[in-house]
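Data block below; observations after.
Apart from one protein chain that is not included, each protein chain of the complex appears where it belongs.
The block that comes next holds chain A.
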Amino acid sequence: MPLETLYLAILVGTLLVLMAAFSSLLAFRFGTPLLLLFLCIGLVAGTDGFGVQFDNGQLAYFVGSLALAVILFDSGFGTSLHAFRQAAAPAITMATLGVLLTAGIFGLMACVVFDLQLIQGLLLGSIVASTDAAAVFFLLRIGGIAVRDRVRSTLEVESGSNDPMAIFLTIALVQIATGTDGSSLPGIDILRLFGMQMGLGVAIGLPGGMLIVWLVNKLDMERGLTPIFVVTLALLVFSATGALGGSGFLAVYIAGLYAGNRSIRAKTAIRRFQEGMTWLAQIVMFLVLGLLATPSQFPAIALPAIALALFLVLVARPVAVWLCLSPFRYTKRERLFISWVGLRGAVSILLAILPVIGGVEGGMLFFNTAFIIVLVSLLLQGWTISPMAKRLSLVVPPRIGPVQRVEVELPGSANHELVAYRVVKDSPVLTGERIPRWARPSLVVRNGRSMRYQYAGRLQENDHVYLFISPNFPRLLDRLFASPAPVEKDDTEFFGAFTVDPKRTLGELDEAYGPGIVPANSRETTLAEYLERRFGGRAEYADRLRLGPLEIIVRDVDDRGEITSLGVSLEPEPLARPLPDFINRKTARSALDRLARRRRNRRKAEDRQAAE
């Protein structure tokens, strides 16, 4: 490549990434699905826009796979084992059976709409069958949508673990479609391939994760190098598994899940680095895929593709979710919400390259259709997740108010951490709560002067307190230093008007509100035990259970997972909401209020920053 071209290529590339980075500001302001913006920048810069020529499907697939591996490792790394266990069964059902169902239902419809052969219809189905980890994580975490823990974990684990299944299906179907006459690969071979992919994925991913943790803790590597070392090792796991014929994507996700839940040196640094890497991977992936597309080909298939997208969103996904979740404990509203958060994203477009480079007849049809489906899904679902959660009354009131905390990692030790809190108004530490014994407060910075904790006297507002803690229970400390959670009128409805003591028995509840509302054989059971049993061993904040005409709601759970407070709602059917939300004057006003408040808060935060 001549030198000028080299510089030009880098220039264009960096400009695109910069634009994507800038667009994130836009997205936060308007709540636009950010990934959609990345994709659009790619589209605008590409063949039909500013004319950046890029039609190398092989290269796009290569870059996309690499980026996806990084993203999956990070999503595994960020998933707590607790969340994983909590949602493993339903999420993995959806990630396997659910993907099959979605692909099947959608595939049949695609056959009708595009007049395809069955294999090709199913191929299109499996391309769009998996939900996008990046999109789901982004919307749930950064979008700040607080839904019940169980629902959120289900969605996150599902989106993180369903890509391998969709990838496998697509690869297998491409092979069949390009085979001699469409039937050269009998079912038994597919099953063997499936077993090999998933089996190797787990068999290499888990030791891979162990290896990463062991190596990082064993080798006293330069701190700045550690995160790079980790990501490289993750890619090693990915590529080695793939080379041996397993699913590298599954392996890298599992390795991440393992490593992220072990005490590993320089965890904060690793996490931060990966956060950056994931951003970069997403930007690059979406940009490249956007560049690869040729929007001028879209109008020809736009209508049927949009119809298919709507079918996927409104029929295929909900049916699959309903069937997969029927053995598990989810309310109708939660299933509806889980169906709605079936965002498609880069993985679908990435997989749509496979038929093109695999030489399937009419390969571009797959690519363009998948592209439009992803666009529709991001627009329609990405933009409406938050209102949807509110509409379904699934938004959980915040447990504690905002906390101002900084963690400082201590070299040489994975058992201690230094955290700094700013003492905020009305926080429990100011109103006399004691700091627990396992946290060692060492330093107080007040008005720019530092002093030993022992000599600082009572804590005051705006003090910064530095504490050495063992990193096992930071949640408890957070609560001590948090400003009180704002209690809104709706919260009373959410948690029920009255409280009951979790240590009381079902029989006593029956005396007060019965008779005959509790199962006769559990009258001696305490409410806490009963709820834990009904929720499979462990109840979570905001879990709710119907009991005759009542609803029992978990108001709080302590660090060991024991229920400490319960609410009773006397009107389990939530108040009927006037239908079109946006026409309702009350909602509109509260939305405006919220906007104004947010702006005020932002300004305050800026002032504070400026002051510091």
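Throughout what follows, a contact is a pair of C-beta atoms (placed from the backbone, for glycine too) under 8 Å apart; a residue touches a chain by one contact, two chains touch by 3 or more; residues count from 1.
Heads up, the rule we're going with is that contacts and distances are computed from a predicted model.
Taken from the listed names "Glutaredoxin", "Aspartyl/glutamyl-tRNA(Asn/Gln) amidotransferase subunit B", "PTS IIA-like nitrogen regulatory protein PtsN" or "ATP-binding protein", the protein name that UniProt assigns to the chain not shown is "PTS IIA-like nitrogen regulatory protein PtsN". Among A:Asp189, A:Asp220, A:Glu275 or A:Glu511, only A:Glu511 touches the chain left out of the display. Residue-level contact of chain A with the missing chain is found at 487, 489, 492, 497-501, 504, 508-509, 511-513, 549-550, 555, 565-566, 570-571, 575.
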